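Of the protein chains in this complex, all but one are displayed in their positions.
For reference, chains read A and B in written order, and residue numbers begin at 1 within each chain.
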Amino acid sequence: MNTLLEVSNLKKTFGGLQALADCSFSVEAGKVTGLIGPNGSGKTTAFNVITGYERPDSGLVRVAGIDVTGASPGRVCGLGVGRTFQLTRVFARLTLLENIQVGSRGVPRGKRKALYSDERCLELLDFVGLSRMATELAGSLSYGQRKLVELATVLAQEPRVILLDEPAGGINPTLIEQMAERIRQLNKDGVTFLVVEHNMEFVMGICDTVAVMERGSVIARGEPGQVRTDPRVLDAYLGGALDDEPPAAGISLAATGTTDAGAEEEL
Amino acid sequence: MGTQISKAVVDGILTGGVYALMAAGLTLIFGVMQIINIAQGILVVLGAYMSYTLLTYLHIDPFIGLIFTMPLMFGVGVLIEWGFIRRLKQQNRTALSILVTFAIAIVIEGVLTQFFSADLKTLDAWYVEKSLHVFGFYLPYIYLLGFALAVGLLGALYVFLYRTRAGQSIRASVQNRTGAELIGININRVSAMTFGIGAAVTAAGGMVFGATNSFNPNSGYDLISRLLVIIVLGGLGSIGGALVAAVVALVIEDVTAVVWSPVWASTMFFAVLIVVLLIRPNGLFGRPEARAQ
Partner (left out) sequence: MVQPATIAAPVDPLMTPTLRVTRRTLLVVSLLATIAFPFIFTNPAVTSVAVFTLLFVGAASAWNMFSGYTGYMALGNAVFYGCGAYFFANVSNHFGERGGVNLFAFVPLAGLFAGLVAIPVGWLALRTRRHTFVVITIAIFFIFQLLAYNLTSLTNGSSGMQLPIPPWNAATYNTYFYLAALVVAVAAIALSWAVKRSGFGLELLAIRDDEDRAAGLGVRTNRVKLATFVLTGFVTGMCGAIYAYYLGSIYPPFAFEAIFDVTIALMAFLGGLGSVSGPVVGALIIEPVQQYFTLRFTGGGLSLILFGVLFLAVIRFLPDGIVPSLGGALRRRLNKARAPGVELGPVPDGPEGSISAAAPEINGGLAR
């Protein structure tokens, strides 16, 4: 097993709020790993810590064995880690093509020449289906289109691992399927993924393995099918129903007899 | 030397208080509206000219004249906000506000030059010449009265901000503009009020400035450069910071004049900013801009 990304015992507190409490998980190279959990469980904080936007209070972040804890986002990116954001970030006054080109500028000089060609960037735009809008300003795009541009910009750097923050959020079902399809395609080409997502259907559809966070730490790990019937996970989502998934037949909290703090009281 | 330094410190505190008042207005405007009012300097000069006019032509004592000049300046501030600032697009707002207020400052300077010419003027009242003999040195009355005025007005500002509804809405707007709008605060009115207050304090500051310095329309540049340094030193948006920064900077300047040389005193004033920013890039009490996620 080749671990590409590894976080160990991350702790992060914001004022009175403990966002990460002994959070540990690893991402295997070549796989699509999902990171799920109820709102406020610390998923985005974990992303921010991994990619250098936040500094953890303690703990380790390693990319391909190299310690990047507390490194700047630029440095983490330089090690082949790409990332998209929940609230899409594009360069609004640049065209789509230019947005992608900025992505290709961020790589070390040696790689830059090859990646920076107009041709290659247009390819990437085409991959996300937006090549006919190459000269549009990114600021005039819809939310879903921006997501795609963001993805293409990250791809311009040929990252080893891409962290996607809610790729399926706020877009229509057709686009969601297209997004999933692209992720699958890229994964087949060898790109590793770590995906934060609330849309369970999406997660089940593309993830090889899933980690579940609750209140700042990982409470369960395993294959999607396994995890979704895991009682601890059901607990975490307060009542068992994982978003749009109906509870698995025959299982209710009363039957499992859980007594974890914060769980529903027995029926 | 010792008494000289002590006097310099006291002078610094007294003048610092007055600058603090004017800087407080400036930083408040920034806090609420995210704009930098470059015209603040010339508004002080305008205030000085107003007091001068009242004194020279109507023989109204400068302090009493404040009853007229402060509301008048408040009106000027509201007018500027309504006429120019409000129309600024959200994008690039701060940068544009600098240019716009600079332009307004230039216009006001031009108007003042037309009416009063470039001759140096000063406010002469009975207490300007007299001093209080205390602790072995002479403190001009005007400095003491000016300081008292500044403290009084700052106190009033504090009461206003922390004990009234209107002040509360101002503070809310500083902390979260959108949130404030969402709970029903009329941002336009708050902005106008804030700008008015920011201008009104320059009436008072201008009066004291005019009584302690000779001035002409060109004096605005020096003033605004100092005020800008003070608010950045204190941390943009922080009134408390402006107070501390004003006093500290003025004291250092006055002490430098005594200890080193008057020639380098002003340079030192600005140098303090550089030194502080090297250690604390956001000023003494500024909040670092969070890295956007």
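To be clear about the criterion, contacts are C-beta pairs under 8 Å (C-beta built on N, C-alpha and C of every residue); 3 or more make two chains touch, one makes a residue touch a chain.
Values in this document were obtained by computation on a predicted structure and should not be read as measured data.
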Contact partner of the left-out chain, one of A:33, A:51, A:69 or A:217: A:51
Selected residue (touches chain absent from view) among A:3, A:142 or A:226: A:142
Of A:5, A:20 or A:107, the one touching the omitted chain in the full complex: A:107
Touch with the omitted chain, as defined above, among A:40, A:78 or A:224: A:78
Absent-chain contact - pick from B:236, B:255 or B:284: B:236
Hidden partner interface residues of chain A, rising order: 51-53, 72-74, 77-78, 83, 89-95, 97-98, 101-103, 105-107, 112, 116, 118-119, 122-123, 125-127, 131-137, 139-140, 142, 145, 153-154, 157, 185, 189
Contact set of chain B toward the excluded chain (per top definition): 30, 34, 36, 84, 87, 89, 91-92, 94-96, 98-100, 102-107, 109-114, 217, 221, 225, 228-229, 231-232, 236, 263-264, 266-267, 270-271, 273-274, 277-278, 281-283, 286, 289, 291-292
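Everything that follows uses one rule, which is that only the chains that are shown with their structure count from here on.
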Rounded Å distance between chain A and chain B, as computed from the means of their C-alpha atoms: 49
